[in-house]
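With one protein chain withheld, the remaining protein chains of the complex are depicted in position.
Which chain is which? They are A, B and C, in the order written, and residues in each are numbered from 1.
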Amino acid sequence: MKMADFLDKVHEECGVFGIYSNERSFLAPKVYYGLYALQHRGQESCGIAVNDSGVFRYYKDTGLVSEVFTNDIIGSLGQSQMAVGHVRYGTTGSSDRANAQPIVINHNINKMATVHNGNLTNAVQLREQLEKSGAIFQTTSDTEVISFVVSHALLESEDSEKAVLSALGKLDGAYSLIFMFRDKLVAARDRHGYRPLCYGKCPDGSFVIASETCALDAVDASFVRDILPGEMVVFDSDGVRSDKSFCFTAKEAMCIFEYIYFARPDSKIDGYSVHNARLRAGEFLAKEHPADADVVVGVPDSGIDAAIGYSRYSGIPYGIGFIKNKYIGRTFISPGQKSREDKVRIKLNPVFQTVSGKRVVLVDDSIVRGTTSARIVKLLKDAGALEVHVRITAPPFMHPCYYGTDIDSRENLIACKHTVDEIRDIIGADSLGFLNTGFLSRLPSDDMAHGYCTACFTGVYDTDIPLVRGKDRFES
Amino acid sequence: MKMADFLDKVHEECGVFGIYSNERSFLAPKVYYGLYALQHRGQESCGIAVNDSGVFRYYKDTGLVSEVFTNDIIGSLGQSQMAVGHVRYGTTGSSDRANAQPIVINHNINKMATVHNGNLTNAVQLREQLEKSGAIFQTTSDTEVISFVVSHALLESEDSEKAVLSALGKLDGAYSLIFMFRDKLVAARDRHGYRPLCYGKCPDGSFVIASETCALDAVDASFVRDILPGEMVVFDSDGVRSDKSFCFTAKEAMCIFEYIYFARPDSKIDGYSVHNARLRAGEFLAKEHPADADVVVGVPDSGIDAAIGYSRYSGIPYGIGFIKNKYIGRTFISPGQKSREDKVRIKLNPVFQTVSGKRVVLVDDSIVRGTTSARIVKLLKDAGALEVHVRITAPPFMHPCYYGTDIDSRENLIACKHTVDEIRDIIGADSLGFLNTGFLSRLPSDDMAHGYCTACFTGVYDTDIPLVRGKDRFES
Amino acid sequence: MKMADFLDKVHEECGVFGIYSNERSFLAPKVYYGLYALQHRGQESCGIAVNDSGVFRYYKDTGLVSEVFTNDIIGSLGQSQMAVGHVRYGTTGSSDRANAQPIVINHNINKMATVHNGNLTNAVQLREQLEKSGAIFQTTSDTEVISFVVSHALLESEDSEKAVLSALGKLDGAYSLIFMFRDKLVAARDRHGYRPLCYGKCPDGSFVIASETCALDAVDASFVRDILPGEMVVFDSDGVRSDKSFCFTAKEAMCIFEYIYFARPDSKIDGYSVHNARLRAGEFLAKEHPADADVVVGVPDSGIDAAIGYSRYSGIPYGIGFIKNKYIGRTFISPGQKSREDKVRIKLNPVFQTVSGKRVVLVDDSIVRGTTSARIVKLLKDAGALEVHVRITAPPFMHPCYYGTDIDSRENLIACKHTVDEIRDIIGADSLGFLNTGFLSRLPSDDMAHGYCTACFTGVYDTDIPLVRGKDRFES
Partner (left out) sequence: MKMADFLDKVHEECGVFGIYSNERSFLAPKVYYGLYALQHRGQESCGIAVNDSGVFRYYKDTGLVSEVFTNDIIGSLGQSQMAVGHVRYGTTGSSDRANAQPIVINHNINKMATVHNGNLTNAVQLREQLEKSGAIFQTTSDTEVISFVVSHALLESEDSEKAVLSALGKLDGAYSLIFMFRDKLVAARDRHGYRPLCYGKCPDGSFVIASETCALDAVDASFVRDILPGEMVVFDSDGVRSDKSFCFTAKEAMCIFEYIYFARPDSKIDGYSVHNARLRAGEFLAKEHPADADVVVGVPDSGIDAAIGYSRYSGIPYGIGFIKNKYIGRTFISPGQKSREDKVRIKLNPVFQTVSGKRVVLVDDSIVRGTTSARIVKLLKDAGALEVHVRITAPPFMHPCYYGTDIDSRENLIACKHTVDEIRDIIGADSLGFLNTGFLSRLPSDDMAHGYCTACFTGVYDTDIPLVRGKDRFES
């Protein structure tokens, strides 16, 4: 059990990174730094594939980037002209390793490495079609489906760009993809733009593609632009070119929870600062759920920004409510411990001075099962907080997500079983306020220039939903 | 090279932890959690020793607590009545492992495990005396000297408490110690009280001793009290008893830099909140070094509290200036990278939204060589900050520390070679203000009830200084 | 570089093992012991897959069985009704891991694990056909081709036995295979019977399939019989049944070098003792290449048996000529060492007492490049041997092998470039005798009841040879 799991959170399932350089050089270290910056998007496994004049080498395993990629392994990847990398959140078990990405097809007449963030909604149908035409799937992963759709298209055209475009016409659901072929990198984002994807340029002229801008920063690349929903961008020896055939063919539906929790605050997505969106979430909460209190504190890390926003709007001073132990990793779990909730304090210790004798506004990003929230409220009260007013920067989770996160309609979503008042009582708060769904689309900006997916809160989906649902989505 | 080293900081050299339980039980997991909470005091090596009815077992190695102590190793330590643990910061090199603590004397007629935070100032003299009387030292570590002083005293009395008391009469300098004997734990703090040490009680009646209160919290122990400068506290089957023979025999001189940087903000030391001391540092800075600015940001993690204090006093809004990558550990260093300063950004990325177009007050805890500060100022300016006003929550380091940190009079202390104005120019700041030394003793509280060591800033030492100075202090 | 590589040998490419038990139990440990017994057939990577009521779990990695399969990993495989395992010799490089077996298809409607020893001669053609009908290959391995041929056949029939039979009709070349399906194990051997395969029964009624009988012994299974060339044997809840449709449809061509070098001497293959075949090789050599000598020694391990045979026939006493260091594994190679030939002595040290002042007959199994033989002769002469008469239990390697070993027509086969007399001079021997090709088929027995492949010595192949030859065979 990972320490990270002590804190009851929903999880993003992936982060992608790619680099194209005309010159042969040591690219694996750059992918390393890029993945290191994207580590918050997935901590279970990671991988890097390089393309050295058509020779593909790769390494992937379970573990953090800093654990998997030792100097020796980075060294063994050698120099190359292109590289892609991936971090993944996944379910536990020995087969995790088999699901690590990149998915590399290393056949001598068909070389291709694919990294993917998202979730297809028509994977079952595509798989059936491909199987009918002779394909043999070795796993149940969407990424293998995507690889095969492209590979099949390649059989017809031998033109990898056409093959990707053809695939984009077939894949439904959420996907931010980077394909590495023999002679080019191709990045693509689904028509709804569920997951972020952007690219930048390094001082040496290399191009870098990443899930978030913070990964561009990590390799000193300057941001060029977000890849548009439906866009395909090609990076090869001729430079960069874009195909927008699929742009503007569907309702834009960027995952709003990227702004609320998944993304790093120092990233910008589709032009809007994640940090700013969280400040605004705090302000909206202060407006709609004011509290008569002495201090506003946030649950680290993601509640901090919104707490500052709440403080600014309400005028209640901001304070540091908790210290989070920053030494993450594999952690011994005492055989005698009663439950993992008891161990929240190992990661999160309240600052007595901030909360003792105070009426506290506690800002967090979400409540999934409620157990962690209850424990955190208790920690504050034990530290002398007179009242604890919980403010959540999202509406309650009510519906499953089919687009690449682990928000599921399972019985452990507290809001599916309890009213807000009941939740308040369960977690022991003096008051409880969730963000109004009406504010969701205004989090990034008031200009309302973009559309967002809010399906996990509202149940309104912008695609067909998958034939096979629930747990099965995560099988294999 | 560790990632942590990217950020140019001074280092605490140790954290100690001990637990005494009348009942035989699995204590190693508790020591694990205690050390995990103290990990900020030393990341190079760690160790745990247990005493199971007189059988001593131990394990120590280089690495983080979560890396060294796998489930198998924790399991192999088994059940015991007592245990001690240690985290250590140390110089690099293969002999690091030999210097890991606890120092265990596992001889059949003399069993003893010692953990130590601090630095003796008369180690050379003590070693010479002991050698004259037949002792053979296997290392140059102070902790071996301490073990031997106690062991020699034991030869005369066979009473471990008398032996420790006798040792306290001989040891000069800084030491917070826990000794584990066959039948008891003995904690002791030097007469000046340079390093913190406190104890608490678990719900099951076990006693816990730790460098900081945050480690008591981690094992759900309630704080009982700080151990006094010069005090020896014994934990055995008769309960707890104190010897204060050496109390009040010397000027109290608690390391003020514990409050400024070393300790965790959620800890209290000698009754004063570390978090509060940092808030106050920010307030003092705001008073003495005001700035005409739009936002106050702190350098994570230790600059954050003071930045809030600066904001509160000045009325300038507080903002999140940087996101720190929380995935720590072994990290690949690209062979081609120009310098480690270039890689600050991998750990620390500015939040554009907070600083762009703003006049920024940047609060940090110290400037050692100045290279990291210069890089951080540049990151802010590159992100669009119009002005950067650097405020440091300590005076400039000017003098070596002989009490257990690595502040040395080496040529790399920028303040030894440059004026404040020169430093400001070197780091590229628009203004620069250090904390006035006059405020140092008021950081924890205005009541001035305690005395503090400020020698690294003022050059005023409360003990004789060691015969052998400079680099040699850190040899072996 | 592995120590094993110091000794210049040809390599078998695989060993396979499978177990079918009606009762759910801990089968992975049994596979472990089976693979441990087959470790001589491949030391580069290994893997185990288990089938627990249709849930497939597997683990594979580079390394020896005892290195890869820690208690934790064996434990994580849990209980199951069936399991298969594999050891593999392979070329070095990071992609080795990708080529480890079993090849597991873990798709929810098509679960199948395949282990394979051998080499197809029509892999290229099969791959092309399958690609035309829509298959997408992810590697260039023969085993993936085999999996796909069976999978495609499954699409038509849904009957795994028919699918395997259909595959056997299409696959040319050498293959000893075990397939694990949802509800059965299926073992199959190519029509020529190039590679060994047999099965046995455990005291608890489980069935065990293995490359060699020594692996049956390791799990206390009693030998039932060899699987016939062309035979398919099915193990499921109905017991064991055989299909012989493809038996006796081709010339039997068991690899004679299994008897000479690859197999363990305690194994029997097709009813004949490997140990006995080597004794006979020594006898044939003594008959055809007598020597006027004082002692016969063998190069450990495989030359020992033949040396005893030579001694028995010739009447020259047998002696222990060398001690082989038995501590195998990863070994540091001094950066300053002149060449790996210089390091033969680290593995092999002559016994002075046996050879000093003697005329020595030295029996070895083969000469590949000649460098090791030269070094060994020199070791004996340095130890005082007056004469060294080298006797080789095989004819010279002259032709590539297409059936699962790494004997290649590359420039490093000394016999392709030099006459026997030249080789004698190159290796510094006083005389040199190779086994006459005429004796090859009589090694296992005089009854001549079986046919053998001797193509690497004679150039007579019993199948078409592959379209793509030489180095490319080992690509991927």
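To be clear about the criterion, a residue touches a chain if its C-beta (ideal position, glycine included) is under 8 Å from a C-beta of that chain, and two chains touch if they have at least 3 such contacts.
These figures come from a predicted structure and were not determined experimentally.
Undergrad: Kindly name the visible chains that come into contact with the excluded chain.
TA: Contacts of the unshown chain, counting the full complex: B, C.
Undergrad: Pick out which of C:Gln39, C:Asn108 or C:Thr437 touches the chain that's been left out of the picture.
TA: C:Gln39
Undergrad: Of the residues B:Leu77, B:Val234, B:Val295 or B:Val368, which one touches the chain left out of the display?
TA: Of the candidates B:Leu77, B:Val234, B:Val295 or B:Val368, B:Leu77 is in touch with the missing chain.
Undergrad: Which residue from B:Tyr20, B:Tyr33 or B:Tyr59 sits in contact with the chain not drawn here?
TA: Of the listed residues, the one touching the omitted chain is B:Tyr59.
Undergrad: Just name the one of C:Gly230, C:Gly319 or C:Gly433 that touches the chain not displayed here.
TA: C:Gly319
Undergrad: To test your reading of the contact rule: which positions on chain C touch the chain that is missing from view?
TA: Against the missing chain, chain C presents residues 3, 25-26, 29-30, 32-33, 36-37, 39-40, 43, 64-67, 69-71, 74, 214, 217-218, 220, 264-266, 268, 273, 275-276, 301, 304-305, 308, 312, 317-320, 322-323, 325-336, 342, 345-346, 349-354.
Undergrad: Go through chain B and note every residue touching the omitted chain.
TA: Contact residues on chain B toward the absent chain are 57-59, 73, 76-77, 93-95, 97-98, 104-108, 110, 130-131, 133-140, 147-148, 151-152, 155, 475-476.
By definition in this document, only the chains that are shown with their structure count from here on.
Undergrad: Would you mind checking which chain's mean C-alpha position lies nearest the centre of all protein C-alpha atoms?
TA: Chain nearest the centroid of all protein C-alpha atoms: A.
Undergrad: Distance from the CA centroid of chain B to that of chain C, rounded to the nearest Å?
TA: 59
Undergrad: Approximately how many whole Å separate the CA-defined centres of chain A and chain B?
TA: 36
Undergrad: State, to the nearest whole Å, the distance from the C-alpha centre of chain A to the C-alpha centre of chain C.
TA: One centre to the other, that is 47 Å.
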